[in-house]
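Every protein chain except one is present and positioned as in the full complex.
== subunit A ==
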Amino acid sequence: MSEAGNAQRAATIAVLVENEAGVLARVIGLFSGRGYNIDSLTVAPVDETGRISRITVVTSGTEMVIEQIKAQLDRLVPVHKVSDLTLEGPHLVRELALIKVVGRGEERVEALRLADAFRARVVDATTESFVFEMTGAAEKIDAFCALMRPIGLAEVSRTGAVAIARGPRGLT
């Protein structure tokens, strides 16, 4: 494997960690301290006892750097498992966004029409605003936000990516 090359790739990495104080700081500190990219990072407890959290990190780098990132994550004491979903095969990536659009008259109609096309749900409405909820790939949310901008996009809140492998294969 002498010439791994300088080609960059994106990687969606799932990390199962012990849900203890400071664990997120360790992961984030590792990325900043070693100069790795974080394109997105999400975290939440995922087991019934709340002891295990799942972190999804989207990052990019050369193959050697991505291998390093995984090895560095794996040697953190509270880390149970590191999985490179991008490398391991088909997987789903989703993000949730809450998108506030402010406007009156024609623009409101246009906003609703576009929301319908993107399958965004209205979760809050006033006479001068909507909050849309949408899930999907990051690009879909980007595209929706871009269309809303001239109409009156006021505020966006996004979760960052969560991901899971397709099929019966599990992480634990």
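As a working rule, a contact is a pair of C-beta atoms (placed from the backbone, for glycine too) under 8 Å apart; a residue touches a chain by one contact, two chains touch by 3 or more; residues count from 1.
Note that in this section contacts and distances are computed from a predicted model.
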Identify the UniProt protein name of the omitted chain, choosing among "ABC transporter permease", "Protein SCO1/2", "Acetolactate synthase" or "Ferredoxin reductase".
"Acetolactate synthase"
Decide which residue listed in A:64, A:92, A:109 or A:146 touches the omitted chain of the complex.
A:64
For the chain that's not shown, point to the residue among A:79, A:97 or A:134 touching it.
A:79
Residues in subunit A touching the chain absent from view
1-4, 17-18, 21-22, 25-26, 29, 33, 64, 67-68, 71-72, 74-80
